[in-house]
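Here the complex is missing one protein chain, while the rest keep their positions.
Let's look at chain A:
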Amino acid sequence: MSFPWAKHYEPKNPVMQWVDSRLPLPRFVYNAVGAGYPVPRNLNYWWNFGVLAGVALVCQLITGIVLAMHFHSSAAGAFESVNVGIMRDVNAGWFLRFAHANGASMFFVVIYIHMFRGLYYGSYKAPREMVWLLGVVIFLLLMATAFMGYVLPWGQMSFWGAQVITGFFSAIPVAGDWIRVWLLGGYAPDDAALNRFFSLHYLLPFVIAGAVILHIWALHIPGSSNPTGVEVKGEQDTVPFHPYYTAKDGLGVVVFLILFSVLIFFAPDYLGHPDNYIPANPLSTPAHIVPEWYFWPFYAILRAFTADFILPAKLWGVLAMFGSILLLFFLPWLDKSPVRSGAYRPMYKVAFWVLVFDVLVLGYCGGSPAEPLYVIVSQIAAAYYFAHFLIIVPIISSIETPKPLPGSITEAVLAKTGA
């Protein structure tokens, strides 16, 4: 892998020489995120978000591991261990809790930008399909982890969210109810469900970390894509990851931490729902059950299916909700345009921004009560979402005339900087 001009690891320190000749871990790191990885020189700030997602994962792991030390995983004690133990009695427990809850939001912000960057610049296209596929796997794992984490404080939204999400499985014909009871370990969310969610919520982040390693590994075979979408042609097109992109990502990380800190310290409950400060009560259903903001677009798709057509509406909703993500697995083969970057694809560029708007509309509807107007808008927006990937993108890729591509990355850079 990598380019022939990649720098080779030559440790000067005798200790590192000794280690490297016995276990080439330093060499591995050097080639992965050090000077041994040549990266296109023209990456813009949208390329910071991969590293930021890694930082978000590490933040969640650290705060989560410490929070788990103070958490009581039981229906009787969970709410209190969070809202009294962690929030009031544990030293800086409020910080850990707010950092973890808002860290999930920051993680999704970063992941969504990272995914849309991939969509705009065609990063999913050959030879990087595997990077994209693993990314979708990570996204699914992240959603599962976030959902189970939200259940743990055992507030009203935790409980009723668990009720609604596990209810998806009862939409499966014949065995649905049986599967749901088996998954929950009871007829409603209770100790059994809470404990298994806690166990899996602790496990999945490490699975994500494993998938991230595969994601980076797969990325390093062809190397990073870039805003022109033109492949690297020679040494002049690249710079070593370290120090060039460690410096640029360092700035990105600090800006990320500033926004993250504003949330933690000055608006820690802004993205949460007030009902989750009410202890779970199986006898009282909240007026509007809504998931966290990062699930709103998918929740809107779920609720858009209101017609029983051959299959029950609920089953359609569940299938479409999962389908809307599984669809992304097919994207590398749906978009046949040989041009990667949206910057050189006038029609695709428009379709991309319409999709961004469409997903924002879906998100807005998903966070609103299920009133007729919002349902109608979600139905149109959900149909458009599927049409974008299945109809619009394939058609565009066959009829569009792309703009002329620059001869090389260096040529594009020099044209832009006017040299």
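General remarks:
One rule holds for everything that comes next: a residue touches a chain if its C-beta (ideal position, glycine included) is under 8 Å from a C-beta of that chain, and two chains touch if they have at least 3 such contacts; residues count from 1.
The rule is short, and it goes like this: contacts and distances are computed from a predicted model.
Set against the options "Cytochrome c1", "ABC transporter permease", "Monosaccharide-transporting ATPase" or "EF-P lysine aminoacylase GenX", the UniProt name belonging to the omitted chain is "Cytochrome c1". Residue in contact with the omitted chain (choice from A:113, A:183, A:200 or A:327): A:327.
From the options A:113, A:172, A:209 or A:257, the residue with contact to the chain not on display is A:257.
Chain A residues in contact with the hidden partner, per the touch definition given at the top, are 41-43, 80, 83-84, 87-88, 94-95, 98, 239, 243-244, 247-248, 250-251, 253-255, 257-258, 261-262, 264-266, 268-269, 274-275, 277-278, 287, 304-307, 309, 313, 316, 319-320, 323, 327, 330, 334, 371-373, 375-376, 379-380, 382-383, 386-387, 389-390, 413-414, 417, 419.
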